[in-house]
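So that we are looking at the same thing, I have put the structure below in structure tokens.
A protein chain is absent from this complex, but the other protein chains hold their places.
On to chain A.
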Amino acid sequence: MELVTPGFGLFIWTLITFLLLVFILGKFAWKPILNSVKEREKNIEEALYAAEKARQEMQNLTNENEKLLKEARSERDAILKEARELKEKILSDAKEAAKIQGEKLLSEARKQIENEKMAAINELKNQVASLSIEIAEKILQKELEDSKKHEEFASSIINKVMIN
């Protein structure tokens, strides 16, 4: 019976001590600890959230980059294609132009050559004519040295003219 009869002294001392303990520790120990634990938990939560967000953003950025790259590549391809086409066109145009020009030049040259040739022929004709005249002169002079022959010649010419 002694064992289960609570003693007043210990009862009162326990109450006082424990209440003081709850009050003091609650205010100066547990509360600061729990507050900083809470703070830390919040920070961790936030950090995790931020990391997740950053990861998402990174993903987005990568996707965007990829898209941009793809676009750039296709644009480059388009430009290249265009350039190639342009080059072909220019080349063919140039070829055409060159051909025409060449032909023009050629025909001109040919005309020139023809002209030159005609001029040369004319000159040659003239030359030949003058030479012939000279020669004829010389021959005539020689022939006319004797009058008979001269007369003969003259008459032959007259004849010729008269016949004509």
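We adopt the following convention: a contact is a pair of C-beta atoms (placed from the backbone, for glycine too) under 8 Å apart; a residue touches a chain by one contact, two chains touch by 3 or more; residues count from 1.
Keep in mind that, in the parts below, contacts and distances are computed from a predicted model.
The UniProt record for the undisplayed chain lists the protein name "ATP synthase subunit a", from the options "Acyl carrier protein", "ATP synthase subunit a", "ABC transporter" or "Manganese/iron transport system ATP-binding protein". Although one chain is not drawn, the whole complex shows that of A:25, A:124, A:140 or A:157 it is A:25 that touches it.
Between the chain not shown and the residues A:33, A:48 or A:94, the one that touches is A:33. Within the complete assembly, residues 2-15, 17-22, 24-26, 28-34, 36-37, 39-40, 43 of chain A touch the chain that is not shown.
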